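Only one protein chain is missing from this complex, and each of the others stays in its spot.
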Amino acid sequence: MNKTTQKIMYLNPVGFDAYDSFFASMVKENKNENTEVHITSLPSHVGKMDNLEYRTYNALIAPDVIRATQKASQEGFDALIIGCFYDPFLLDAREISGDMVVVAPCHSSIEIALKVSNKFSVIIGQKKWEHEMHHTIRSYGYEHQLASFRDVNMNVREFQQDHNITGSKLMEASEKAIFEDFAESIILGCTLEFGFYKEIQSKLNVPVIDPSIAALKQAEQMAYLKNTYNWKPSRKWSSQAPPKDDILQFGLFNHEYEFGNRIIVS
Amino acid sequence: MNKTTQKIMYLNPVGFDAYDSFFASMVKENKNENTEVHITSLPSHVGKMDNLEYRTYNALIAPDVIRATQKASQEGFDALIIGCFYDPFLLDAREISGDMVVVAPCHSSIEIALKVSNKFSVIIGQKKWEHEMHHTIRSYGYEHQLASFRDVNMNVREFQQDHNITGSKLMEASEKAIFEDFAESIILGCTLEFGFYKEIQSKLNVPVIDPSIAALKQAEQMAYLKNTYNWKPSRKWSSQAPPKDDILQFGLFNHEYEFGNRIIVS
Amino acid sequence: MNKTTQKIMYLNPVGFDAYDSFFASMVKENKNENTEVHITSLPSHVGKMDNLEYRTYNALIAPDVIRATQKASQEGFDALIIGCFYDPFLLDAREISGDMVVVAPCHSSIEIALKVSNKFSVIIGQKKWEHEMHHTIRSYGYEHQLASFRDVNMNVREFQQDHNITGSKLMEASEKAIFEDFAESIILGCTLEFGFYKEIQSKLNVPVIDPSIAALKQAEQMAYLKNTYNWKPSRKWSSQAPPKDDILQFGLFNHEYEFGNRIIVS
Amino acid sequence: MNKTTQKIMYLNPVGFDAYDSFFASMVKENKNENTEVHITSLPSHVGKMDNLEYRTYNALIAPDVIRATQKASQEGFDALIIGCFYDPFLLDAREISGDMVVVAPCHSSIEIALKVSNKFSVIIGQKKWEHEMHHTIRSYGYEHQLASFRDVNMNVREFQQDHNITGSKLMEASEKAIFEDFAESIILGCTLEFGFYKEIQSKLNVPVIDPSIAALKQAEQMAYLKNTYNWKPSRKWSSQAPPKDDILQFGLFNHEYEFGNRIIVS
Amino acid sequence: MNKTTQKIMYLNPVGFDAYDSFFASMVKENKNENTEVHITSLPSHVGKMDNLEYRTYNALIAPDVIRATQKASQEGFDALIIGCFYDPFLLDAREISGDMVVVAPCHSSIEIALKVSNKFSVIIGQKKWEHEMHHTIRSYGYEHQLASFRDVNMNVREFQQDHNITGSKLMEASEKAIFEDFAESIILGCTLEFGFYKEIQSKLNVPVIDPSIAALKQAEQMAYLKNTYNWKPSRKWSSQAPPKDDILQFGLFNHEYEFGNRIIVS
Partner (left out) sequence: MNKTTQKIMYLNPVGFDAYDSFFASMVKENKNENTEVHITSLPSHVGKMDNLEYRTYNALIAPDVIRATQKASQEGFDALIIGCFYDPFLLDAREISGDMVVVAPCHSSIEIALKVSNKFSVIIGQKKWEHEMHHTIRSYGYEHQLASFRDVNMNVREFQQDHNITGSKLMEASEKAIFEDFAESIILGCTLEFGFYKEIQSKLNVPVIDPSIAALKQAEQMAYLKNTYNWKPSRKWSSQAPPKDDILQFGLFNHEYEFGNRIIVS
């Protein structure tokens, strides 16, 4: 049974919806014909964080990622994207996702980069991010193919303020990654570095992966595979979901979860 | 300046305070003279989970661990114990802990086990736990000294129901760990496996580490070192805390955090 | 510029075309609407090998894989599949593939398995295969997520002889992989194990990945990404192709390469 | 049974007692109230080495470390410190230590550094030391948390000659470790780098671990845990001690071992 | 039974025999008295490649390496040297080598370097080579003893054009490897870097390993051990050779393999 349409949730896991329209445009431009994508962010009760640069911020949004995942699964989504390059709570969300597949931008970007090059570098905003991302990449098993991290000394909210400045900083860092660290491809290490991959790619002549697009396309692919081949999440051993009785008894999902505003692109 | 008293918070990170008195007894029996320990659990709004066996449950308590950490730091605690053997959100809590040191039972237990043996096994409740704990132990760098996990096919809430059953299952699993997996020491892999280490140790004649006691003693040690040598958390690079301005602007800690009931042992 | 059609070459790298029609059926059933796939095998001059179980056989087909890759690239294919689970000469072929992306079944299958489970096992024909595949999986960085290899003590040409026998052996091995080695998903470790994934998946209730389908779908995905985002192979550093002058001088591709019979599915 | 006093042997494993009084002062200033510490070095028959910079020197003192360990165990010490940052013969000494725990400064320092930071650097005297220490740190499992070694191009006996010179060199190397290698904490990589941690820590504002103090405090902790919880050395498998019959027959400990001069601090 | 003479095949795996006389001189000067060495290259049908710098070239010579190995084994050679520093198809050739041992220069050189030093660097022609060689060295298990690669920005055919230029570039790169990367020995990373080791060794005063000589001597050693102790290739598990029946049926070695010109040094 091959469903005509794949339903995908693009979750920007911050309590701040100002970027939703950006991601909606990205989705509009890049989604497959028979994909329906809902773009949303977290409800604001978490705090109006516009970034997840710190482990603290990551932890604060954890339950919302979980509840959003569980709710999206209930609503019948085929795949969910956790739209932050830290890939926050990816394994956790996968546990509670039912039949829905969960993907995230760091992992998705690397999968693509390594099919068109042997070594990649990640261009990040601040040195601070490197430790957590390095840890994540090591846990995926890709450390030996990582050429370097390069930071541009900008925080997340600066990325979209002045495109000329951001663009030239990302260009310079990418160039150093290639010529000093011997990267063969570039991954932009934040979903808010969108709008830049094309120019850098065209100027430096190596693949430059945009993480939001990467995540969207891998989500579509997995949603399709799930619907077509029934390759849906295993629920065996470490992939086992919490028992339903416990969930009820603990009252974990009693209150209807409310996504933030939702933009639907179909 | 060597403070006379070390102040320690023992946080049982579940939304369920029935075990608090158990841990209070443990603390009473085991704490140093000049340590004051506050035992607490999470406020019940999280859901009345009595265990953290699933990644889902872990994620749900993340913000409370963070807020509890931040609050304990503000209250002037010297060290905080995140009292679950998954060591949930250890690096995250350390980021927001100010001058307070944060420790956790899995890490603390291994440090002790490896000073009195070359290989340890961890006795867990269910196979399900192994993947997450294995991942954590690998990230600590101790994988090559791990002899095995052995599970007793019990969930957390069964551990304290019938001491005879639990005791004999832990004994049997420990014996197998020693004689089939060549463990030289045993770590009880859940803080609720308390009350058993002495008997197993005495019968099997290898060190058997109780994780709550291990965490308490390492917390006391680090609190003392902090107060005496000023060996307090680094705030450099990946250990950098979120900027105060952002915290204010995002309203992250606006609402006074309320611990669950608190038992003070001094 | 988003080409309407993705052109993909499915290369069965053996000098034996009897299986081509099998793979053509597989492609017909599984390809995307706007994909055109050419199924072919190697010309028979290599020797009429019907399998690549030995490193010797692998080495013997190396130049044909390279020449086929170069030729397919010249013919304007967007992606090439090297259709053997050893992923033979994947990095080598990628060097000479021009703008064409090259994928292979082992790598493709693992990428899918790890998005729907945390640990996978590979069901192989003979113990002999394990060393080379293990080495390959280690070089990809996925070793820590490999639960086990399980062999069914059959050689490649036996797989399609008696479906009942093969089916029950694969089922039994998969079951052991799950219940004794704690696999959470299964990968069928030979492209000739086709025709079995559905039944095993449905009976054992974990994802069972068919490697030919996996490779086909990942090829389609990469072909699309290449055509849409220009994410084509890097030619920097280790991904650099041989200089054209040398190729001419050495006469490497002087003789027009002839694929074996070609079945076109569009 | 919680013994009132912990008895600890601080062994400076060189055949040279000029530093004993330094270490005695260190102990006096830093030990717990109910700890009794004996400071001693090796008898001079080994050769009057004042350092262990070379593997050769290490090997020459091996039997004395073993005999001192065995003797200290017989005398009823609870813990022994092998006071050299190479942690020489730590596993060997642990084998023959009976119920006494053995600790050493490199291992002790890292355990502390990693509870207050995610990455540490080690400041050593000469490049020559790095290989052996790196090997040791790798064998402990801490390599991925090591930011760098930095050497000050001084040998051991120069450290205490001119405090101004040593201090400014250690300061400079620590600064480079932080700002060029991204260390978040500093470990002084020689027990003779004592007297400097406070100033560097206060100026650079990251934890700076003094290895002698670290070893002393971890020894006290383990001695206490041993006396209180009976967490004493395992004698199973690789931790098995040589059979008593063989020891007698080989005459290994026939001659009463004589420590060098002994300073008792109680 | 200790054969008087060891018969060794030195195969320069390129379709270009101009270097054969060079290698013959090398062999003449360096072989043991009771060794007979045949120097040969590949027949020219492969293409007249004078180097193997690219993976493409490697793959193109694969079948000839295999056929040459099989033929040399049949002719009764005791050992075969695959004379290229990539060690191309070493494991593959070993599978089909019958009782003949197969060695290669990279592996042979490292074995020698690590018996006279703790860390080595490899001096290569072009950055391009590093990825493949690094991968090979990692698969051997020697990565942690590799100080660095240093390239001299020359291609293979330039090495023997102007000895002064090549010599001074290799000297400079070796010096940097020692003083900037802390190499303790140097390996010349191409068999065509012959004629230089003595001078660099004598000037820089560290062992400098010539890879052709290294391979020759290790081949002689293994040939002797085989003839004397019957330590010949295992044919168990992954070392199993293809079944004779299949070889016949596939017609793999039907056509008599013709080596290129052969120079015999006895």
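We call the chains A, B, C, D and E, going by the order they appear; numbering starts again at 1 in every chain.
Here is the rule we use: contacts are C-beta pairs under 8 Å (C-beta built on N, C-alpha and C of every residue); 3 or more make two chains touch, one makes a residue touch a chain.
Keep in mind it's a predicted model, so treat the numbers as computed, not measured.
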item	value
Touch partners, limited to displayed chains, of the chain removed from view	B, C, D, E
Touching residue (missing chain; options E:Glu111, E:Glu158 or E:Glu172)	E:Glu111
Touching the absent chain when the full complex is considered, from E:Ile66, E:Ile213, E:Ile247 or E:Val265	E:Ile213
Positions on subunit B contacted by the hidden chain, ascending	118-119, 144, 182
Footprint left on subunit C by the chain that the document does not show	127, 131, 138
Interface with the unshown chain - residue positions in subunit E	30, 91, 101, 103, 111-112, 115-119, 140-145, 178, 182-185, 197-198, 201-202, 205-207, 209-210, 213, 217-218, 221-222, 224-226, 228-239
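Please note the rule applied: only the chains that are shown with their structure count from here on.
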item	value
Rotation, 0 to 180 degrees and nearest 5, that superposes subunit B on copy subunit C via CA atoms	120
Most distant chain from subunit D by Cα centroid	C
A-B or D-E - the one linked by more C-beta pairs in contact	A-B
Distance between chain centroids, defined by C-alpha means - subunit C, subunit D (Å)	55
For subunit A, residues contacting two or more additional chains	91, 118-119, 127, 131, 144, 182, 237-238
Category of the chain touch graph - line, ring, star, complete, other	other
Listing of all chain pairs that touch each other, if any do	A-B, A-C, A-D, A-E, B-C, B-D, C-E, D-E
